[in-house]
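First up is the structure itself, then whatever we jot down about it.
The complex appears here minus one protein chain, its other protein chains still in place.
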Amino acid sequence: MAQENNHEELVLSEDPNHPANLICSLCKNFYSLGWVTGTGGGISIRHDSNVYLAPSGVQKERINPQDIFVMDFPTKSYLRRPPSLKPSACTPLFMASFTKRGAGACIHTHSQAAVLCTLLTKGSTWSIANIEQIKAIPRPSTGGYYGFFDKLVIPIIENTAHEEDLTESLEKAIDEYPDTCAVLVRRHGVYVWGDTVWKAKTQAESLDYLFQLAVEMVKLGMEPAGPITPAE
Amino acid sequence: MAQENNHEELVLSEDPNHPANLICSLCKNFYSLGWVTGTGGGISIRHDSNVYLAPSGVQKERINPQDIFVMDFPTKSYLRRPPSLKPSACTPLFMASFTKRGAGACIHTHSQAAVLCTLLTKGSTWSIANIEQIKAIPRPSTGGYYGFFDKLVIPIIENTAHEEDLTESLEKAIDEYPDTCAVLVRRHGVYVWGDTVWKAKTQAESLDYLFQLAVEMVKLGMEPAGPITPAE
Amino acid sequence: MAQENNHEELVLSEDPNHPANLICSLCKNFYSLGWVTGTGGGISIRHDSNVYLAPSGVQKERINPQDIFVMDFPTKSYLRRPPSLKPSACTPLFMASFTKRGAGACIHTHSQAAVLCTLLTKGSTWSIANIEQIKAIPRPSTGGYYGFFDKLVIPIIENTAHEEDLTESLEKAIDEYPDTCAVLVRRHGVYVWGDTVWKAKTQAESLDYLFQLAVEMVKLGMEPAGPITPAE
Partner (left out) sequence: MAQENNHEELVLSEDPNHPANLICSLCKNFYSLGWVTGTGGGISIRHDSNVYLAPSGVQKERINPQDIFVMDFPTKSYLRRPPSLKPSACTPLFMASFTKRGAGACIHTHSQAAVLCTLLTKGSTWSIANIEQIKAIPRPSTGGYYGFFDKLVIPIIENTAHEEDLTESLEKAIDEYPDTCAVLVRRHGVYVWGDTVWKAKTQAESLDYLFQLAVEMVKLGMEPAGPITPAE
């Protein structure tokens, strides 16, 4: 199944927008955002029939294209496995977004703001309402995006001992929340996907902005999903 | 009206202070300040009779000069429209600062501190007083700047479903607050302008500093616009 | 004992992964994380029989390979002493992790989050439980890592007037907590070690993430080591 030869041509390119180069530059970006501290988190990009995956347990801000795994999406077999590295434990979760939503990229972060939002909310969803940045989040059922006067709802699933064991509940959340582009994992982080790598990034950044803002609102005694109070 | 050919000479220059280059380098700067997360926010520069505009919905820290729109200020017609990009939805708001104030640049941020200040203030203005950084904010009615012992007042307008629908209330706030160089938008962010791009940047940074400081003061039980308490 | 000639060959290499180069690039990294502000903190790497040490009292983000000390691990004698520099006062503490645990690298930070955690905890240990990032911390007694449902316990030792006087209590904590890869120092910071430089970095980052998260949890009224509250 896995092929042991070293198909470097799949990951070496001078195009900065080649998926292998993008994974490296975006992981540096995500490191500076605090999303992939201590090798946590990651990103996978699907391009044509290829899925590009960062390895497990490496410094995300120091990944090189040679470290990238490539999988054939239709057959789920690896076209390239860098020697002495393991594919990310997030792989089945990234795949769920590709398979169930046709996503072009999926980002997993251990953002502290995401974790805090899952701790501030006992229920199975997290919400925020009436913040401009919500408008960056797509709402497939309407063919467009959330509006300013809408309430954004993101499902939360419970964490498990092993990352791959999250797959079933993540897939269930994807099915039950057809409008969501993200699933929070309690005490763990968040998975965010998008039609393209740039949409995934925009949505991951916008959600993280909303998570951060919500934590600050709670500190200041405000309810992130509360009604708009009329001006006095 | 819009011209479809690709006038690259309007945006390609080796001068780092050319407006098209400045928009790119300043957007990188603003991204690291958290002002343009998730493609939100932006900047427009007016130079002679040309207005330079960043496109809508692109990663602000990765904009290239080729992505920049150029408008003829007197006729409001586009001299350059990059193919497959849309001009920023903020365009009419940027234009308001150019038309009503003769601004040389206008910056729009989704700064979380700005949003929090609009949430902490129910009324139609936000204020802070007696902080040195206030002295970076111009006060046209005096021909100079705010003084340390002054109270800075920034109008807040209510957010709308569509960004362009803010134009009327933003123009009204500009008229009603002739000393202001900024308008806060509740639950959204802030627009800040200046006579030059550098003055706009200084004023946007100084206001953001004051927004951040005010949020921290509230967390610590202090009133940002309160009187100076005499030393004990 | 100390040799006064200037063995530059021990620290000059074009390999970015040479320990002398790594100390320089990691110190820049740590500076941007706020770990080595004001020349505090540092890192030592052990490679084969050589121990590489940053000098005392220099700007950590501006260290050059020529500034690095090299010690012969078996004899504890210096193979290289840069003129006019002093070895780090942390040296005996770094050595404790090499000698007692066979560590390949040891990182010392003055992280504010670490200091705050030692202030929030009166006892001789700090704990956090049920956060995904815990899984990045090794647990030698099990041959593996902490699990999500485990409680992580890090010993805290009391600070002393002189850094080198911490050696005895640090060694005692290492003996008494065979599973720990870190020792907090009250009102001071933390020492974190790992089998390799990358494991030390991953563990230091993961612990700092947990320290930061714990401080935020306390601000929000939550107990970092408390039981998981069932979803409502």
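Labels A, B and C are assigned to the chains in the order they are written; within every chain, residues are numbered from 1.
Methods note: contacts are C-beta pairs under 8 Å (C-beta built on N, C-alpha and C of every residue); 3 or more make two chains touch, one makes a residue touch a chain.
Quick caveat, the model's predicted, so the values are computed rather than measured.
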- Note on the structure: Touch list for the missing chain, restricted to displayed chains, reads B, C
- Note on the structure: Only one of C:V185, C:A200 or C:L213 touches the unshown chain, namely C:V185
- Could I get the residues of chain C that touch the absent chain, sorted low to high? 32, 34, 37-40, 57-59, 61, 110, 112, 115-116, 119-120, 122-124, 158-161, 185-189, 215, 218-219
- In the full complex, which bits of chain B touch the chain not displayed? Write them out. 29, 32, 130-133, 136, 147-149, 198, 201-203, 205-206, 208-209, 212-213, 216-217, 219-220, 222, 228-229, 231-232
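Note that in this section only the chains that are shown with their structure count from here on.
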- Message: If more than half of the interface residue numbers appear on both sides, call it same; otherwise different. Which is it for chain A and chain C?
- Response: different
- Message: Measuring centre to centre with CA averages, how many angstrom lie between chain A and chain C?
- Response: 30
- Item | Cα-centroid distance, chain B relative to chain C, in whole angstrom | 43
